[in-house]
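A single protein chain has been omitted; all remaining protein chains appear in their positions.
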Amino acid sequence: MSPERSLSLLLATSLILTGCGRKDTTTAGNVRVTYNCAANVVEIKHLQDELPRLADSTGIEIVLQPFTGPDKLYAMMAAGEPPDIFYTNTVMRDRLAAEGRLLDLRNVSTDDPFLGRLWPDVYRQGLSADGGLYSIGNWSFTAGVYFNKDLFDQAGLRYPDTAWTWSDMMAAARRLTVDANGDGEPEHYGIFIPSHFIEVLELMNGAPVEQKSFFVDFSEASREVFRQYVALMNNQLMPDLRRVQAMGMQASQLLQTGRAAMLVEAVPHQVLCEALTIPWGVAPIPRFGSRPVRYFRSASGGLSISAQTANPAAAWKALKWIIAGASIYQPNPVLKDADFVTGWEARYPHLVGSGFREVWQSSLKYPAGDPRFFVRFSSWTSAPILEGLLPMLDRVWARDMTVDELAASLPGINRSVRKELDRLLQRGDLRPEFVQAIKEQLSLAAREPQR
Amino acid sequence: MKRSFTGYAFIAPWIVGFLVFTAGPMIASFVISLHSWSMLSPPTWVGLENYQSVITDDPLFLTSLWNTAFYVVFSVPLGVGVALALALLLHNRYPGMGVFRTAIILPSITNIVAVSVLWLWVFNPDVGLLNAFLRWLGIEGPFWLQSETWAKPSLVLMSLWGVGGTTIIFLAALQGIPRELYEAAELDGAGSVKRFLHITVPMISPALFFSVVMGVIGSFQVFAQAFVMTGSAQPGSEGGPNNATLFLVLYLYKKAFQEFRMGYASALAWILFFIILVFTLLQTRLSRERVYYEAGE
Partner (left out) sequence: MTGIRTSDRKPTAMIALLRSISIYIILAAVSAAFVLPLAWMVSVSLHDVRGVFEQPFAWFPSQPRWENYPEVMGLVPFGRYFLNTALVTGLVLAGTLLSCSLVAYGFSRVRFRGRNLLFALCLSTMMLPGQVTMIPLYMLFSRIGWVDTLWPLIVPSFFGSPFYIFLLRQFFLTIPREYDEAALLDGAGRFRIYWSIILPLARPALITVALFTFIGTWNDFFTPLIYINSPEHATLTLGLSMLKSQIVGTGMTQWHLLMSAAVMVMLPNILLFVIAQRYLVKGIAMGGLR
């Protein structure tokens, strides 16, 4: 075969093959909506099973694009091909809204009864500084202490309930920490609290968290929380965080294998409900001392629609289906009309009598709380804050840095926050309402003592 | 005249590629580095401010520089040393050497991401292979990738696992040394150490030089392992405990594709290039007297 012929054959084959790869075309008549779903293989599988039915009945074909990182999401936006529906937390949402990347959902939802189905606070959480609605909360949760009933029985301890206190919890943890072979390393720990629940403890124990604060603060109440947390590790009531933070070691494994008798985690927690084979119960997280419990319930984020979406009406329909229709997400706690507890108990019968109902009902007593339940920092400054704070937290958890030393380094972080804000204001492309909001908050902060 | 045209015609693919994929982007990247640009909005001119920020006002850059230097300084000499030792061992004409050679080279041709996933588990402080082995010896192993002090040594250790390719290079170089040299030295009464230092090392110096240079260039750009292995389940948190494994290229990637500060990242890239350039030139200069090339090279 002559060189020319083989070359052209090669080119033709490759063009054909690459052409085969693209699946841009949909079945005739269907509208394609891309959903940047959570990178959770279980969730994806359940969704995949239902999507064909949805396409048949509504003509809307949802295509799943698992979330692979905020960098990929932004890259897609920059390339002009963002997913139609994606999750935004309060860290990202305001910034994206200010850049004009998010669709104001009021435009597609006028007179839509769906909005009335949401808890009012969930609705309010989706609003931004300019009054626009940029996201709809797609899940909410509170936090509780899961405990291993067998281990409690063996130690002769009473099960925790809504009346127990922090001292009760510490006493139980001490009893449940067992070092049988005396090598200084307990085989069983009393409790494990993942580090991202520190904010929950702070909020519950009086640390003031200003919704609109740009800067990181560390009140005495917060410091006390951190000290108590580190003390758990120092007293070996809790395993060293580094041991558990190894990638792929999930806190739930600790509970499942009996390595920890108690575990603080979100309520509800799908994986814990499905995968735990030990008899377990759940109780509220007590506050320090003997103060009565307080609950927080939060969405911390929600689904947004890209401003560049080709078919806003279809995207809105798809979004509503995801929140209220997809079976894996039902019953959805953001919906007033979903009797969440009954529905969840129907799904996981072993929840009855576990304490789940009591924990959830209690959380309803307070309006769905701080939307930044797990996300303490404002959209604008979370990046420089976390960049400076996380490495230091690593050192605090490793006991290389004391809580007071951490407090002393915070002004340094706030300095870089100020720089970031200056940079933001210099950009010419943020929408004016948001620039105004930033300036207002900055002037408020200027009146406060230097942090 | 016709010959010139033919010549250019043949190397045309490279010329076009050079202009489009190398020279053009290099110029563009320098220009970008003089701006502040997130891809989502138009660029603004900042002059040399990015370079200034990187050098004077960026503690994370210094951290990443230090981390990278640590990795280079330890993994390259250790890697070359281990590879050389293995090559010397394999150089003997015993039966079955092929099996050992296969075993040693196997890890170095496999996929870096698969290797990283594997070693993520090997380094697990609780159930990983490494700590299990240490426990068997009666030692309580450290937290490896979770520990600020052990994160970098973990990656250095992992890099030693991949010395197979370098071993083969040295093996081939060793096989190219004429036996007469050794015999003559033995007759003159030279001991094995002297023979090693004065015959073996000079004769394989081109391969040594090549391995060291490529090793330095390669390890300066360490990325995949750090990206896959360090950082929590939360995307965007790569870099290890207290940024212990935040290497230069990883830092660059984060600045460019996670924070979208393209101008700043481009400045970082040029600084990286400059550093590599200086090192390579230094090595070339230093090796001028030491590297012995056979006549005709």
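Worth pointing out:
Chains: A and B, in written order; residue numbering restarts at 1 for each.
As a convention for this text, contacts are C-beta pairs under 8 Å (C-beta built on N, C-alpha and C of every residue); 3 or more make two chains touch, one makes a residue touch a chain.
None of the values given here were measured: they were computed from a predicted structure.
Of the candidate positions B:51, B:182 or B:223, contact with the unshown chain belongs to B:223. From the options A:231, A:271, A:346 or A:408, the residue with contact to the chain not on display is A:271. Within the set A:39, A:364 or A:390, the residue that contacts the chain not displayed is A:39. Think of the hidden chain as still there; on chain A it touches residues 3, 7, 10, 14, 17-18, 21-23, 38-42, 44-45, 65-66, 68-69, 72, 75-76, 78-79, 81, 247-250, 252-253, 256-257, 269-272, 275. The missing chain lies against chain B, touching residues 3-11, 13-18, 20-22, 24-26, 28-29, 32, 39, 86, 89-90, 92, 94, 96-97, 99-107, 109-114, 117-122, 126-127, 129, 132, 161, 164-166, 168-173, 176, 187-189, 206-207, 210-211, 217, 220-221, 223-224, 227-228, 233, 235, 249, 252, 256-257, 262, 265-266, 268-270, 272-273, 276-277, 280.
We take it that only the chains that are shown with their structure count from here on.
Look at where the CA atoms of chain A average out and do the same for chain B: the two points lie 37 Å apart.
The touching residues of chain A, when paired with chain B in their complex, are 67-71, 74-75, 77-78, 99, 101, 185, 240, 242-243, 245-249, 383, 387, 390-392, 394-395, 398, 400, 423, 426-429.
Partner chain A is touched in their complex by these residues of chain B: 36, 39-42, 44, 60, 120-121, 123-126, 140, 143-148, 229, 231-233, 235-237, 239, 241-243, 257-260.
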